[in-house]
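Left out: one protein chain. Kept in place: all the others.
We just call them A and B in the order they show up, numbering each chain from 1.
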Amino acid sequence: MEKIICVCGHENPAGTKLCGKCGRPLTEEAKSSKIVDMKYDGAAIRSKTRNKSMVDKIWNFFSSVKVGISLIIINLIAASIGTIFPQEFYISVSTDAEKEAYYENTYGSLGKLYYELGLSDVYSSWWFQILVGMLAISIIVASIDRGIPLHRSLKNQRVKRHESFLKRQRIIAEGPIINGDSANTLNLIEEKMKKLKYKVRRDGNALLAERGRFSRYGPYINHVGLIIFLAAVMLRLVPGFYVDESMWVREGEMRAVPGMEGYFIENEKFILEMHDNEKTENQELQGVNVVAKNYQTNAKLYKQTDDAVPGKADDLELVKEYSIRVNHPLQHEGYSFYQMDFRLNEIKAMNFVLTNKETGESFGEVHVDLTNPQDEYVINDQTKVQLLGYYPDFSGFENGEPQTATPNPNNPAFIFKMTTPDKPEGEVSFVAIQQTVEPNGDNAYKMAFKSVETRNMTGLTVHKDSSIPFLAIGGAIFMIGVAIGSYWNHRRLWVEQLDDGSIRLAAHTNKNWFGIKKDIDAVVEFAHLPKYIDQSDDDAEKEKEGDSTL
Amino acid sequence: MDKKKKRSITRGAILVVLLAAIVYTVYTSATNDKVKVLQVGDKAPDFELVDLYESDLKHRLSDYEGKGVFLNFWGTWCEPCKKEMPAMSRQYANYKEQGVEVLTVNIAQTDFEVKKFLESLDVHFPAVIDQTKAVMTAYNVNPLPTTILINPEGRVEKIITGEMSERQIASYMESIKPEQE
Partner (left out) sequence: MSLISLSGNLLYVAFIAYLVGTLLFGGAIKSSKPDGAVSRADKWGKLALIVTIIGFLAHLSYFITRWIHKGHAPVSNMFEFTTAFGMFIIAAFILIYYMYRLTALGLVALPVALLIIGYAAMFPNSVDPLVPSLQSHWLTIHVITAAMGQSILAISAVAGLLYLLKSINPKIQSKSRFWMEAVLYFGVLVIGFILATVLFKGVGYEADFTYIDTQKAEQEITYNMPAVFGMNDYTLLTENVMNPIVEMPAVINAKKLTTVFWSFIIGSVIYIIVRLVARRSILSMLHPLVQKVNLNLLDEVGYRSVLIGFPVFTLGALVFAMIWAQEAWGRYWGWDPKEVWALITWLFYAAYLHLRLSKGWEGKKSAWLAVVGFAIILFNLIVVNLVIAGLHSYAAN
């Protein structure tokens, strides 16, 4: 591999900007600049060093910060496109045709285009996932490429740096000390810098004071965190890692929990509470009359014995009793039950009165429990009502047979056979809501509807996400890395005492120049050093003068 | 091995792993909806349900080992379920002697509805009600009717969703018939 050999004799890998030992600028660019570029401390970024095979080319592509930033921006734009119209999972239709119709009807031809381009489900599209994946590759490759050389050059720092390095720093000073014994100057500097919590190293007539080096690792730590986070998101796709099911349970019902084998959940009661406030101005604007206060399911979680098989429901063991509310899911062994939806007032039982049509005389009441209809309801030994048919969601007749559209009691209908003392052979009547059919002509009796009993239904979602701990670890590492990189900074001060006792000084920080200047102000005063200048100050002024284009 | 080559291999390996991760992600999330819990060839999950008519008769799948089981999920509101029932009843009469058992599983309706419905169709085969939907969940049944063919070894032979004709029913029963000695 080609190497660059510095004047000082140190061998540097190709692509190095500043000699790893003495700091002399090695490239023409570095030599001609007034302030050297200190990122990665002038170490060669690995990808810049070689460019041969296909693998290297791909590697270099992803290593480029320019590519990384472009990927960030592309991801940003792609994500924003998904917010133009609501995504599919936020609209309440299920089939593809309905979805297409929804977008077209609601948002016109633009909506139709949006749907057809797949933008209505952009976040699960293959190309969006590939974009995120490419960003992840970029993070990994760029971190490996920069982190390792930076680590090496920080670890192998020399105290003594060449004049050409020192003079090209942003903060520099050179000159005799203002008063006092110049032989003691370096000691004074060391004393002061130690007080300012710098680590001080000396090498002959040179001194290096350094503080907060670990902050240089912040970006790499946060990138590791991000990668762990993204990997954890991917884990979700591994079978068994992620369960996301929804279920409806009526009050008093027990249901097997989908995705959670051997467990059953019983809905004891569903509670809906409303705020009793007066209508506020915001409610007025939004056309909302009352605001919900609480959605709650009083639930019981049961478990089968371990050797039991599905369907066997006589050996259940109560595991947990809990009031599931929004923000307060029931949690058990990694599974969580969330309050998601509800339906109020489904018919549970109906009460009828056997009535003489003419006289209006009542012969007794019949209570039909829709969860357990009986073959006959005996009123007394001469009077009874037989139930010949029950159709929970009556949808019309087909070949004279009543039909049900669903198993839910949305529109219950019954065929009753009424046996009374004066009609011992019985009269048949078909009874539905607002409809009565008497197949044998005019009956003397009717089943007069009296009242209903209702119950509520709760919609729960069942979740298990085993990737959460990994996400949490990734997120925590990311936050730690970001905090380290943001709230601490790496400050260095190089001092060299020349043979005539005068001082040459340079300082660098990766961020917070204001802070390092305060430190230097302090040491300059303490050790009577020459005044320093900030070489970038006149640059900024120049920029102002030359302003004409963006 | 020289350093250059070694580095190239490391880089290549990292890139390949990352690429594989992306491909896996895109592939699985694209096919995610289609992944069934239960697949042909799997061991059919055991279950136990109480007979519709005799409360102390329990139908346990494992008790039928050595027989073919024709497991049919249905509901009274489901029109195609209703249509295929008489054919099932007739074919069951044929294949019963040849070691094929039919078990129809109603999804959480009331005894009354199920009994009246079967009576009105005049069909005869064992029927059970899956009150808690546990068996339905275990077999990942979604549309009705769904029929699961279970061979004498207790493995899923075929999963049929939608209505079956009488000829199909006959051939399905034939396919799970145990070998005659």
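Just so it is clear, contacts are C-beta pairs under 8 Å (C-beta built on N, C-alpha and C of every residue); 3 or more make two chains touch, one makes a residue touch a chain.
This structure is a prediction, so every number in the text was calculated from the model and none was measured.
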For the chain that is not shown, enumerate the shown chains it touches in the whole assembly. A
Filtering A:L113, A:A292, A:L344 or A:I533 for touch with the omitted chain leaves A:A292
Among A:S164, A:Q283, A:T436 or A:S466, the residue in touch with the chain that has been omitted: A:Q283
Selected residue (touches chain absent from view) among A:P329, A:P373 or A:P412: A:P329
Against the hidden chain, chain A presents residues 37, 39, 65-66, 68-69, 72-73, 75-76, 79-80, 82-84, 86-87, 89-90, 105-108, 111, 123, 219, 244, 275, 277, 280-288, 291-295, 325-327, 329, 336, 338-340, 461, 463, 465, 468, 471, 475, 478-479, 482-483, 486-487, 511-514, 534, 536-537, 540-541, 543-544, 547-550
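In the analysis below, only the chains that are shown with their structure count from here on.
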Can you check the complex and tell me which residues of chain A touch chain B? 1, 50, 53, 55-56, 58-59, 62, 124, 126, 129-130, 133-134, 136-137, 140-141, 144, 231, 234, 237, 239, 254-258, 261, 264, 309-313, 370-375, 387-390, 392-393, 401, 403-407
Chain A touches which residues of chain B in the complex? 3-4, 8, 11-12, 14-15, 18-19, 21-22, 24-26, 28-30, 32, 35, 45-49, 60-62, 75-77, 107-113, 116, 120, 128, 130-138
